[in-house]
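Missing here: one protein chain of the complex. Every other protein chain is in place.
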Amino acid sequence: MSGQILFYVSASIAVLASLFVVTNKNAVHALLYLVVSLLALAMCFYLLGAPFAAALQIIVYAGAIMVLFVFAVMIFNISQTDIDREKQWLTWQSWVGPSLLVMVLLGEIVFVIVSQQNWATNSTSVAQIELVDARAVGSLLFGPYLLAVEIASFLLLAGLVGGYHLAKELPKKSTKQGGSQ
Amino acid sequence: MMSVPIEHGFVLVALLWAIGLVGLLSRKNTLFMLMSMEIMLNAGALAFILAGSLWQQADGQVIYILILSIAAAEVGLGLALLIRLRQHIGDLNIDKLDEMKG
Partner (left out) sequence: MHDLLFLVPLFPLVSSIVLLLLAGRLSPMLVALLGVGSMGLAAILTLLIGIEFMDMGGESFQQVLFNWLPIAGASLNFGLHLDQLSLVMMGVITGVGWMIHWYAAAYMFGDKDVQRFFVYMNLFVFAMLMLVLGDSLVLLYLGWEGVGLCSFLLIGFWQHKADNVVAAKKAFIVTRVGDTAMMIGLLILFSEFGSLHINTIVESTVQVSQSNLWLACILLVGGAVGKSAQLPLQTWLPDAMAGPTPVSALIHAATMVTAGVYLIARMHPLFLQVEGILNIVAWIGALTLVLAGIAALAQSDIKRILAYSTMSQIGYMFLGLGALAFDAAIFHLMTHAFFKALLFLTAGSIILKMHHQQDIFKMGGLFRSLPLTSTFLLIGLLALVAFPGSSGFFSKEAILAATYEAHTAGPTLWWIGVLGAFLTSLYSFRLLFIVCFGPANHDLKEADYKPSSQFVVPLLPLVTLAVIGGFISLDFSLVFGPAHHPHLPLWIEWMPVAVALVGFILAWVLYFPRRSMQPSDGVISRFCRDGLGFDWLYERLFSKPLQLFARINKSDVIDHFYHFVGWFNFSLNEILVISQNGKLRWYLFGTLAGCALMLGGLLWWR
């Protein structure tokens, strides 16, 4: 019972935080709100019986990826002019079109979800949700999903190398490159 | 542990996804666009976790881990590109990248 309420609370926090992220003018504030949203989602994961995923969400997503974001923002060195510019870019006209479109899409998806007659073995209420712990996940990872793990590691390697290469300082041979402030 | 109607979970997924989409479409700043994409990715991850919880299997979490790796790689590369972009055009306005027009 309390689990239900907790779930709804975390869900609404996540939604609200996301809204704040999207409409913010300050990059750092937006990032912090994003972290809040991620943490709320981690809570949801836990309540759904996926503690391992919840832990990973906090450690990796909120802890590593968001920190990466923060580092990048610090490199960008945003100042008041940037914030003002954001304000300038964010007129209400720029929200109208996307909002309408997204509401249409949202409506369609919700309609699809709600009109499903049967959700597999589950009815509208489920008696008990068991925890699916790390052990189960691990045995899957080393079992059927072994290849996927390897490929994921390729991906990460590519990301690493690409990130290093793209952010490398350019050799100062010509003045044709875009001027940096 | 708890019993939440599974439709509500999916509605949450849809909601988060929609919010991320709004941000993606309306913001000019590329950094914010990246953040909105993170929100969308998270929504997708939540959907998988819900499915795993529905079937009481660990596959949902495994997929979640893969999504995580993808997000990590993407953010790394994306931010590097953002740095380049900033060097190139001074600010992060994505509308300035329109040389492929016509």
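Read from first to last, the chains carry the letters A and B; within each, the first residue is number 1.
FYI, contacts are C-beta pairs under 8 Å (C-beta built on N, C-alpha and C of every residue); 3 or more make two chains touch, one makes a residue touch a chain.
Here the structure is a predicted model, which means the values were calculated and not measured.
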item	value
Which displayed chains the unshown chain touches	A, B
Residue in contact with the excluded chain [from A:Ile59, A:Ile75 or A:Val112]	A:Val112
Residue of A:Ile83, A:Leu101 or A:Leu156 touching the missing chain in the full complex	A:Leu101
For chain B, the residues touching the chain missing from this view	21, 24-25, 28, 94-95, 97-102
Hidden partner chain, residues of chain A it touches	97-98, 101-102, 104-105, 108, 111-112
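We adopt the following convention: only the chains that are shown with their structure count from here on.
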item	value
Interchain centroid distance [CA atoms averaged], chain A/chain B, Å	5
Sites on chain B touched by chain A in the complex	1-12, 14-23, 25-29, 31-32, 34-36, 38-39, 42, 45-46, 49-50, 52-62, 64-66, 68-77, 79-84, 86-93
Chain A to chain B touching residues, read off their complex	2-4, 6-8, 11, 14-15, 18-19, 21-24, 27, 30-31, 34, 37-38, 41, 44-45, 47-50, 52-53, 56-57, 60-61, 64-65, 68-69, 72-73, 75-76, 82, 85-86, 89-90, 94-95, 97-99, 101-103, 105-106, 109-110, 113-114, 116, 119-120, 122, 124-132, 136-137, 139-141, 145, 148, 152, 155-156, 158-160, 162-167, 177-181
